[in-house]
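For reference, the structure discussed in these notes is given below.
In this view, the complex is presented without one of its protein chains, the others remaining in place.
Chain naming follows the written order as A and B, and within any one chain the residues start at number 1.
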Amino acid sequence: MQKGRRFRDPVSRREFLKGAAALGVGAGVAGLSLQEAAGAAAKEVNIGVLYPTSGSQARFGQMCVNAVKLAVEEVNAAGGIKSLGGAKINPIYADIQSDPGVTRNQAERLMATGNLTAATGSYVSTYTLVATEVAERYKIPYVTGSIANKLTERGFKFTFQVSPKANMFGEMQMEFAGTLAGRGKRAAVVFEDTDYGTSTSKGVIDGAKKVGFEVVMAEPYTAKFTDATPLVNKIKASKPDLFFPVSYITDALLIIRTMKQLNVNAGIIAGGAGYLIPDFYKDLGKDAEYVFSVGSWNYDVNCAEVPKIAEAYEKRYGEFLMEHAGEAYVMIWVLADAIQRAASTDPLKVRDALAKTNLTKGPGSVMPGCRVEFDETGWNKRVHPVMVQWQKGQLRTVYPASDARVKPVWPVPAWDKRG
Amino acid sequence: MDLTTIFQAVITGVLMAGIYALVAIGLTLIFGVVRIVNFAQGEFVMLGMYVTWWLWKAGGIDPYLSLLITMPVLFVFGVLVQRFLFRPILSAPDMAQIFLTVGLSVVLMNAALFFFTADFRSVKTTYSEWALRVAGITLSVPRIFAFAGALVLAGLLTLFLSKTDIGKALRAVAQDREVSMLLGIDPERMYLLAVGLGAALAGAAGGLIVPFFYVFPTVGVVFVLIAFVVVILGTLGSIQGALLASLIVGVAESLGILFAGADLGLVVVFAILVATLILKPSGLMGQA
Partner (left out) sequence: MKAAGSPEYYLPAGILLFLIVLPFLLPNPFYVHIVVMMAVFVVLGGAWNLIGGYGGQLSLGHAAFFGTGAYVSTLLVNAYGISPWITMWLGGLAALLLSLPVGIICFRLQGPYFAIATIGLAETLRLLVLHFRDITSGAQGLTVPFRGDAPWLLQFGSKIPYYYIALIMAVGVVLITRRMERARLGHYLVAIGQNQDAAEALGINSARAKARALALSAFVTGVAGVFYAQYTYVIHPDSVFGLGLSIQIALVAIVGGVGTTMGPVLGAVIMEFFIQSTQIIFAGQYPGLELMVYGGLLVAVILWRPRGVIPWFARLYQGLVARLPAAGGARA
């Protein structure tokens, strides 16, 4: 007892409630009330734009936001939403910091306080899965270019996916690989261990058997490495004829550099993302040549409006419009079209209009297939991935035939036979 | 699995150890003297990389030559950090110190994003892609330079600490602050020197890594976790320990990727760390 008293805190009950008082500060946050909500007169349509513009995915997120900015300006310059008396689109940006927890918070904030008509984002499927869960509860339509199958296979009413689904990428890669004359049969598959890598590579591995490939290696890897040599060394030992990597950025660059160093001459059929951004060619230069990749979009997609869009973006930002940023651009026009038809800023009406989307022309239609039409799950059933190849510093679509702008260069010269 | 593949993995692991050692030496020096576990060390390296990149981009200065500028710049930066951030909390609990450096790392990482954008930068030199091929094994030349640089810097630092008066004074402060004061050493100045040197070493690491790696705001994250494992495994404050531990970690990671799986290289490293600590709770160089 003696001892007990010594340690007793004489003000502990007060301490308890004093902390409770501090919780009241939470209410104080309300004082920082959002200006966004106030400006929501009939003249503007608020669209939440959630991309990771800081943290590990910042490079991708910023390119997407750039594309959104361009699209919003174009929509507004073309007279805004005419059925709403020329109302302007007012994008409300939120940085989700490459973090699912922050994504939850920002989605919650915009949807509860932003007076949103709709929202769009968030590049990485993991973040989009979180954001669309919130959107479903707030009943705000969310248009995304993320690829996870799960996004539109949960029975959600408010998620709309303009992009091909994850499994289609691997299938497309394998279908394309099957068309390459004189190819070997040994396929090595490596993928970074996030959802993007695991879900797209699954399609590759499953597809391999159908086309008669032998999968000699299929492994996830942790992308934050300082040296790709251990990985490439292992790939080399599996003696592949074709190599299917799914990577983000530094891992993509290091893998290609190291393949050259270790003289691994398998044909490279990559899984998008890091293989399709300006930094890839900027860093690797001619070593990037002949690399194939699957993509959900490309700046030479075979639709009438694309060259003008690609040119406008390049003129403004000094680099080409990359895969996912292209989709980010398209999605703003898809939203503008739905709001126009709904003639309302009501999220429920816009959702119903989105569900009836059937765009066959204009900048809202320029996904591969040149048509955006959602099925009952909210997925753009008209879309398919394309195969591209780095040729003379340009990413060119080479497959399928309906989309191809040039012929694939095949077989690819060995590293030591290049000029 | 043929022998060449295994040899290649071992040699690659050794070269990776060079990078880990470069980052770890500065970390272990700062801890050894000032007793602060610096969670911002990776961001110090990131700053060194940006300085190197910028000197190359704007002035065409070769990364190795620019060490002569990068290291002093980072030294001054370290001195400022010690003077204005670490000194006020030297007598505070360890936890406050650690989380101060966590806050600093968040600031630096995002300042880099804010000012330099998220672009991935790289330095192109004639030797960036040089490689040696010996008996079927390939060695990247700039990585060999980085490894040699780590050895040279560790050697110079050891010499400095054991042979010069200032170095001895640093060690005296590291061992016993009160006694060193009786000997007429000003510990505050030694702390400035230690953090300055620790940052300069991070700058050197940045300069030596840039020729074969990429510069971006979150690049520090790639190095820092492994560097922590290295300094703990090799006993905090021990430069030789850090070198030895980085060799173990580099080779273990490389072989782990080969034999356990490319996503399990780090698991092997952590397993070695935990196993070592069970046997030797204060690292390889500590008392059992």
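To be clear about the criterion, a contact is a pair of C-beta atoms (placed from the backbone, for glycine too) under 8 Å apart; a residue touches a chain by one contact, two chains touch by 3 or more.
Being a predicted model, the structure only gives us computed values, none of them experimental.
*Asks:* From the list A:Val45, A:Val72, A:Ile92 or A:Ile269, which touches the chain that is not on show?
*Replies:* A:Ile92
*Asks:* Which listed residue, A:Ala148, A:Val162, A:Leu335 or A:Leu354, touches the chain dropped from view?
*Replies:* A:Ala148
*Asks:* Tell me which residue among B:Met1, B:Val76, B:Ala96 or B:Val179 touches the hidden chain in the full complex.
*Replies:* B:Ala96
*Asks:* Can you say which of B:Gly78, B:Pro187 or B:Pro217 touches the chain missing from this structure?
*Replies:* B:Pro217
*Asks:* Footprint of the hidden chain on subunit B, which residues?
*Replies:* Touching the missing chain: residues 31, 37, 85, 88-89, 92-96, 98-100, 102-107, 109-114, 117-118, 217, 225, 228-229, 232, 236, 261, 263-264, 266-267, 270-271, 273-274, 277-278, 281-283.
*Asks:* Extract the touching residues of subunit A with respect to the undisplayed chain.
*Replies:* Spelled out for subunit A, the touching residues are 3-4, 7-9, 11-30, 32-34, 36, 49, 53-54, 58, 61-62, 92-95, 97, 99-102, 104-106, 108-109, 112-113, 126, 129-130, 133, 136-137, 148, 150, 154, 156, 193-199, 220, 222.
To be clear about the criterion, only the chains that are shown with their structure count from here on.
*Asks:* Just how far, in Å, is the C-alpha centre of subunit B from the one of subunit A?
*Replies:* For subunit A versus subunit B, the centre distance works out to 34 Å.
*Asks:* Help me check something: in the complex, which residues belonging to subunit B touch subunit A?
*Replies:* 1-2, 5, 8-9, 12-13, 15-16, 19-20, 110, 113, 117-120, 122, 129, 131, 138, 140, 143, 209, 213-214, 216-218, 221-223, 226, 253-254, 257-258, 261-263, 265-266
*Asks:* Under the definition above, what is the set of subunit A residues touching subunit B in their complex?
*Replies:* 53-56, 58-59, 61-62, 190, 193, 219-222, 224-227, 229-231, 233-234, 236-237, 249-250, 253, 257, 260-263, 279, 283
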